[in-house]
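Removed from the display is one protein chain of the complex; every other protein chain stays in position.
Each chain carries a letter (A, B and C) given by its place in the written order, and its residues are counted from 1.
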Amino acid sequence: MEAFFQQNTLNLIYLVVLMIFVGIELISHVPSVLHTPLMSGANAIHGVVLIGAIIVMGNASPDDTLSLVFGTLAVFVGTLNVIGGFVVTDRMLEMFKKKPKGEKVS
Amino acid sequence: MEAFFQQNTLNLIYLVVLMIFVGIELISHVPSVLHTPLMSGANAIHGVVLIGAIIVMGNASPDDTLSLVFGTLAVFVGTLNVIGGFVVTDRMLEMFKKKPKGEKVS
Amino acid sequence: MMPYMEIGYLIGSVSFVLGLKMMGQPDSARKGNLVAAFGMAVAVIAALFFTSKGFHVISNLQYIVAAIVAGTVIGTLMAKRVQMTAMPEMVSLFNGMGGLSAALISIIEWRHLLHTSASPEAMDQAAALPIGMYIPIMAGLIIGTISFIGSIVAWGKLNGKIGDFRFPSQQIINAVVLIAILGVAYLNYGEFNATHSSLYFFITIGLAIIYGLLFVFPIGGADMPVVISLLNSFTGVAAACGGFLYQNKVMLMGGVLVGSAGTILTVVMCKAMNRSLMNVLIGMAGGNGGGSTTSASGGSVREVQATDVAVMMKYASKVIIVPGYGLAVAQAQHVCHELENMLEAEGVDVKYAIHPVAGRMPGHMNVLLAESNVDYDKLIEMEHINPEFATTDVVLVVGANDVVNPAAKTDPTSPIYGMPILDVDQAKQIIVLKRSMKAGYAGIENELFFHPKCGMLFGDAKASLQKLVNEVKAL
Partner (left out) sequence: MMPYMEIGYLIGSVSFVLGLKMMGQPDSARKGNLVAAFGMAVAVIAALFFTSKGFHVISNLQYIVAAIVAGTVIGTLMAKRVQMTAMPEMVSLFNGMGGLSAALISIIEWRHLLHTSASPEAMDQAAALPIGMYIPIMAGLIIGTISFIGSIVAWGKLNGKIGDFRFPSQQIINAVVLIAILGVAYLNYGEFNATHSSLYFFITIGLAIIYGLLFVFPIGGADMPVVISLLNSFTGVAAACGGFLYQNKVMLMGGVLVGSAGTILTVVMCKAMNRSLMNVLIGMAGGNGGGSTTSASGGSVREVQATDVAVMMKYASKVIIVPGYGLAVAQAQHVCHELENMLEAEGVDVKYAIHPVAGRMPGHMNVLLAESNVDYDKLIEMEHINPEFATTDVVLVVGANDVVNPAAKTDPTSPIYGMPILDVDQAKQIIVLKRSMKAGYAGIENELFFHPKCGMLFGDAKASLQKLVNEVKAL
């Protein structure tokens, strides 16, 4: 419990709490036609796990094959998540381009 | 510039940025009749400066009269801000109590 | 051990956000205020009795507690005593107190900085003034002072103690002063040295005070709500500076939250009366220009007698009352409610049309009428009432002007063009209660008063309404 409350952990907790608020506020006022693109966009964003995969690779010693293999795989699938996610989202949103204003959708 | 980017300063920057988002999101969807109570409520919240005044007093050495005087004054006015702010806000909002639902206002 | 202080601050910060969120919805607004207050209490207790090391009573507790008690008592009294309609003044005053507090903190911390740097061992590298502390200290000082002085002026204007006061090329002067402040503050840093730099320090304070005055003086009294909201966010930023200085999260969170929320709120308020923040700041509120009894387009006004109006209303099936700033000035909300009741008793359907910016602060009319216990369901927002005017026999405009000015729709040159208004001209009859032909807040003439359907019942709103009440009784 103590360990859990180290100073820097506390910082992170602040960030987490605030971010939760942000997430909630951002989504609660969204027109329903945008739900799917939003889901897809969010899906791309959590591809940030890729950063973690990169860090892992950075720490892996070149002789620790298993870590390297898993790490590379992690980077690969992470990238799939990011790139695929953003591209799919973009394609979905392309559909909305012909929209003149924003009324009809909301 | 460097000094400005110390690790913990960076943490604070994250907090600041997020909080700005939160503030904006929270207010942008508010019915106009609530503007004044909100202003008043926010006014009470920044009374948190009182904490600073308390910290100052805590650090002031008992023989440093000027600090003590100013510090005490700071605590006093800070408290005015807090208490006065919350009480006024409450009185304003009291006005809305008879409201059944939330439509007419929004 | 657990870092109770940190946790206390965390609770505080979260309840601020939560509280403000709840304050944004009519149903939970009041609870939200309590939530925020609770968070504040927790944070204060954490500051008084804990350090990150654990339980530890703060030194000089006696003074602190004394000050807190005094502040609580006086603050509560002031807040309880104040007239509903004087609330904005109150808010402004309390806001100023916050700014003052921030400024005082900076002054003390500054002296502290001097001494530590002046101490022998620090002497050699005296010039090395920790910028990480210097910036927040000075920022807190400057912003705090401006917000303090500004709020006091705003307060004075609202209760009429201080009038508007414009001077040539004020923007330039203000800009100059602002730059001067930064310049001096910079010098103060560069020339830092335990002894004489304090001079620059005091100059900075002086300039900040001057800026505070110049900032608010030119702004029209009616725009004060906007200004207060702006100063409000200033104080927030000042508090946030303290947060940086002490790396104290609850101060930072609370301060920044208010800083950003306050700024948005200011913008939203301006939008609601369709003015740009810029206009407000450079004091472009059209001061009340005198009015004439013949319109530009040469029509003339029809004056009516209380008796006729009373008859008209008593035998109407539907009456809509349009309250405006004048109702507040005349403090006529109670007699207005009385009239409403009597008409209702006569079987007349009476409603109030609430324009979002009627009066001088958003929600002014709601607050005012609620005070006289008007049933909340009778207060209808603009967008909902506008369709109803067509089916209304009599519209009673009580001390409202701009919010029923057709120019907002018809005259692109008008300063209020584009502002949504109440379409009273749809009704069969319009009766306007005001003292003269004088213009309202926007300082422009109102074609409506020259409309054939429209009759003017001149006189103080309270007096006129009283007459109406008596007449209706008499009938």
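The criterion applied here is as follows: a residue touches a chain if its C-beta (ideal position, glycine included) is under 8 Å from a C-beta of that chain, and two chains touch if they have at least 3 such contacts.
Please read these numbers as outputs of a predicted model, since none were measured by experiment.
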*asked:* Going by the stated contact criterion, tell me the shown chains that border the hidden chain.
replied: A, B
*Can you list where chain A touches the absent chain?*
3-4, 6, 8-9, 12, 15-16, 19-24, 26-60, 62, 66-68, 70-102, 104-106
*Sites on chain B contacted by the missing partner chain, in the whole complex*: 1-2, 5, 7, 10, 13-14, 17-18, 21, 25
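Assume only the chains that are shown with their structure count from here on.
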_Chain-level touch network, classified as line, ring, star, complete or other_ = complete
_Chain whose mean Cα position lies farthest from chain C_ = A
_Taking the mean of the CA coordinates per chain, how far is chain A from chain B in Å?_
32
*asked:* As a quick test, compute the distance in whole Å between the mean CA positions of chain A and chain C.
replied: 41
*Which residue numbers or ranges of chain C touch two or more of the other chains?*
17, 21, 249, 253
*Would you pick out the residues of chain B that each touch at least 2 other chains?*
8, 15, 19, 21-22, 26, 29
